[in-house]
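Excluded from the complex is one protein chain; the other protein chains are retained at their positions.
For reference, chains read A, B, C, D and E in written order, and residue numbers begin at 1 within each chain.
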């Protein structure tokens, strides 16, 4: 089955990004496809490669990047939400791309299920 | 009177930064001193100079920078919260500095009043 | 389930945007509205629901000058131009807040909790906030 | 008001940290704890209060392995080493959640709403979250 | 003490916790989404009306106006202040407590 995933909050402040990551991992482990992960609202902050958590904490930006590389995921950061919050191309971690909100609607249309994680 | 102000949320997502800004402006207009503004939790995102809101929207990063310049404010971004969230020196808008949480406690001790804005 | 073929043979899905938050205290109301406007361009079956504090988004007379934020409530009036015509407001949410449909910036369909439950259950994609 | 002189002639203020949020769902519990640990170094009169969902921060037996986050509840046991000894838990908050003081990771003083109201009113600086 | 409440009383327990723990004689300022608690004729109006003898209630006018509530009747006794009035309230009370 094809999943679309929407992440509405940044790393750390809310559990949303953690939950979405674990959901994506579990879906892939079961042989499903993650068709696109869309980062909206503060979710755009998940793509900031400067994020440097303490050494005994998880690094969500890196986790998403790596999951993206391993499974060739489409990690899309909303341009309007990103500009407001100061997330630009020069900050993007590997595997993320910035694009329009239409990509979220498209995920809703193309994926069999859209699953939302937020505050 | 000497005020300390604590801002716990980033720009846009919650009204906290807007309210804190208007409070600071009003306090200064009444002749009070704003001894320090401390940015904690997602509040560290108020210092990101790449923030580029739509042209008809307010630019909170710039507003804080300008208020800081006009009134020589001490705008302190918490280092631990900032590192996690990928806010580093190269992103800091004019007038902000990164320092430790002790600066918040110090604001609580030195200021006559500490006023908190958050989610 | 309710997937149908559109006039160009494309899949048409039922998209529902559920607004549960008040405006200005958080950005969700504004950024969700941005999504609805984009969604309208995709020729899907779009409905927008206002429940709980979401009904406050539609309150007439908003004046944001003193808080320095943009008043986005007039944009709801533009939804009609985008062919987004299904706007539902839950009666119970309105009443709990002492509001009437006359106090809202756009004409809406005021529905009972039971009716809304029914409409919601028929959707393919639900985006709540 | 309650400003006193410390032994080195410094002002000692009453700082109260009020925890109202559950752990893990948001970062506030963890980042507030970081503040309390720093505050302890400043020789102020520090108290930490747990009310509403904040009491869940102290629940014994937390195991965060499967959610991939760090279990910070053992850190509450370190507060004593930092001379942070005034930990108050509101009785009503505990009871509403079916919890008892025995289920918490540290010894606390369980106080009534009336007592807590009194203690809170005497503070110079209150940081709630 | 000055208590500030910035959350909708319909959405969260914040106002209720504040009212439970605010000592008699304190002031409560409703701001941001907290201003909805100041309206009369809603399902939660009694929460504040019932404490009118114990506590002083204020509401931030700019947040009332932003939400289209300038013409809406407030609970009797709630006083409207602007940001300058907010500053004065902080000055008048020895400490402030933000219920977030």
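In this text, a residue touches a chain if its C-beta (ideal position, glycine included) is under 8 Å from a C-beta of that chain, and two chains touch if they have at least 3 such contacts.
Treat the numbers as computed from the prediction; the structure is a model and nothing was measured.
Considering the whole complex, the hidden chain is in touch with A, C, D, E.
Across the interface with the omitted chain, chain E contributes residues 10-13. Interface residues of chain C facing the missing partner chain: 1, 18, 20, 51-52, 92, 113, 116-118, 120-121, 123-126, 128-129.
Residues of chain D that touch the chain left out of the display are 21-26, 52-53, 56, 59-67, 69, 71, 73, 95-98.
Here is the rule we go by: only the chains that are shown with their structure count from here on.
Identification of common neighbours of chain C and chain E yields B.
Counting C-beta pairs in contact across B-C and across B-E shows that the higher total falls to B-E.
Centre-to-centre, using mean CA coordinates, chain A is 34 Å away from chain D.
We define each chain's centre as the mean of its Cα atoms; on that basis chain D and chain E are separated by 26 Å.
Contacts with at least two other chains are made by residues 27, 124-125, 128-129 of chain D. Under the contact definition stated at the top, the residues of chain E that touch 2 or more other chains are 6, 32-33, 62, 82-83, 95-96, 98, 100. Here, these are the chain pairs in contact: A-B, A-C, A-D, B-C, B-D, B-E, C-E, D-E.
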